[in-house]
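Only one protein chain is missing; all other protein chains are in place.
Right, chain A next:
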Amino acid sequence: MPVTKASVWKALAPRNMDLGPKDTVKVFTHSRLSKGSDDIAWLVLDRANESTNTLSEAVMAELDTALADVEGMGAKGLVIRSAKKGGFIAGADIRDFKGVTEAGEVETRMRRAHEIVDRLAALSIPTVAVIHGHCLGGGLEIVLPCKFRIAVGDAKLGFPEIRLGLHPGLGGTFRLPALIDPVEAMTMMLTGKTVHAKKAKALGLVDAVVEERHVKNAVRAAVAGKMKTDRGNWKSGVFGLSPARQIAARQMRTEAEKHAPKKHYPAPYRLIDLWEEHGGDAKAMQRAEITSFSELLASETAQNLIRVFFLHERLKGTAKGESGIRHVHVIGSGTMGGDIAAWCASHGLHVTLTDLDRNAIAKAIGRAAEFYDKKLHSGIERRDALDRLIPDFDGSGVAKADLVIEAVAEKADVKRKVFDAIAPKMKKDAILATNTSSIPLEVLREGLACPDRLVGLHFFNPVAKMELVEVVAHDRASQTALDRAHAFCSAIERLPAAVKSAPGFLVNRALTPYLTEAFVMLDEGTPKETIDRAAEDFGMPMGPIELGDRVGLDIGLEVVRMLKDKLDDPIPDIPAWLAKKVENGETGRKAGKGLYAYDDKGKPKKASDAPAPSAEMPDRLVLPMLNTCVRCLREGIVKDEDTLDGAMIFATGFAPFRGGPMHYARSRGVADIQETLKRLEQKHGPRFAPDKGWEALGGET
């Protein structure tokens, strides 16, 4: 019988990372410089008081000084790497981007930063970037001018700037297409997708992928000129010619239009223009990049998208401490239950998934395997995730779980019955969560021996895409349970938003008038394609008709009925034909037929000849949603406007470039919105009457 079982690997893990010679030459605030007996200098970045390395002005200035030191120290080569466990450099310090309105000021700052990077590019000795973990945006722009890039196995490289309404601004736009196949380079910058080490090697973006234990030898080989490189950039020559770029640029614009319409998202088109015009001339492109980046940064779109970035951080930041949750037991293997279980297992949690229907469990496992094939990068990860996702045919996982998530039918009595059966079997400190989308938790906690451990964890469909989870409190919930629920969301890379228990919570309640107004418009004879177009023109990822089909008309109908019953929100009546449709099984995309008909790939068949929406239509759809948001704020369903904006963006995809519903309302002007609502009220009925909550907002714009 072993005396102790200690994790040997855990004890030795810190020794694994090679940060160069021990004898430091110079210590800076955010980095240190050392040189070993092999005369290779190591500049190790370790930003003070931060868990990740980002590029601030101070960090850049320090880099400049360090480069000057290196020039003077007679080193044979220079290694740049990060001391942070998580990765190399996550990008620019986005805090510096916030609130920028003057393009000219940005331009001055960017020019200075470019000089520093150019200094790195001009170093006469071999420069080697050693990259582990994330190397994004500005981080990638620091490694591009190096002569060699060595990736450690877990490296992820990319230019996510496009998601902030920007394009690379520290030399990326001209250095990346010069290094690798320009079309691949443009694709990386236009999609914002990161590439893993192996792919980066195939692209020629890195010269070698090595294990941590071989970093030192690989660095020496690179400095000695013994590292073979295969950068696959022969196409650069072809695209040095402007006609070739013109053809490619045209295709890129068409592709970009599908994902990010030009009128809402200018950055991709600015990037394509840059490359098309200056692709053959690095110096000209550098100058143009600086100007274009500075203008974009000062634009409303970028500022709103930067706001979205911080809303994301803010929601993430509401999770504090450890959840203490390692085993999750999910009851109900339908779409939601199955997807929640699959998601948790892919994030390292031990998951038992149960259902009364054995086949439903098996199907959920099959769906998870398909999802893992797409999402996970190695056979090992796929196998391990599937091993962690345990079909639980007799529900015995409940006794071992730290968190039990109920995702059974949306009926209070069904859920209560489940609780009665499982609550006595749960561990003493386990949390019981319900994925109800609309039933108040006060109803569900009735009769529970430990109501303090009941919380709502309302996930959105599809779980893998929609980042938000509404964490629902109720009058008897304990703060510990709520804190652990928040921490759990963060552990599985979802965003928790604290909401109060009330019918429909925040998101479904706010979406309801958007959907029902669309049904009214359908009844008035407006073609569904026109209605959806109106919402898409506003910037929604999909229109209300398509959304209804996506959610499932049966579920949507149930939610609307319940909300009409429980709330005095002015929700229009549900048309009789809609209920009939649901009865006939035409429940939407999942049934292959709902308001639209669907092809085998689940794409709606839309008529292309539908008339363009009228100017009033977007307001008719969006303003009732905003009106309900204000009502929810007034009732304290969510704490503040930022939480609300974040929740709506990350649960529904609410036009991100508008910065969220409340931010949009404020930018457009509270008075304007109130007036518009009043006009709509006169024309279409009292459901448009502005909520009295607007009054309180009017004063503080």
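For this structure, a couple of remarks:
Everything that follows uses one rule, which is that contacts are C-beta pairs under 8 Å (C-beta built on N, C-alpha and C of every residue); 3 or more make two chains touch, one makes a residue touch a chain; residues count from 1.
Here is the rule we go by: contacts and distances are computed from a predicted model.
Hidden chain, UniProt protein name from the list "Crp/Fnr family transcriptional regulator", "Na+/H+ antiporter subunit G", "ABC transporter ATP-binding protein" or "Acetyl-CoA C-acetyltransferase": "Acetyl-CoA C-acetyltransferase". Contact with the undisplayed chain is limited, among A:31, A:301 or A:352, to A:352. Only one of the listed residues, A:310, A:393 or A:598, touches the absent chain: A:393. Residue A:361 is the one among A:189, A:361, A:595 or A:651 that touches the chain not shown. Residues 1-2, 5-9, 350, 352, 358-359, 361-367, 369, 383-384, 386-388, 390-394, 396-397, 399-400 are the ones on chain A that touch the missing chain.
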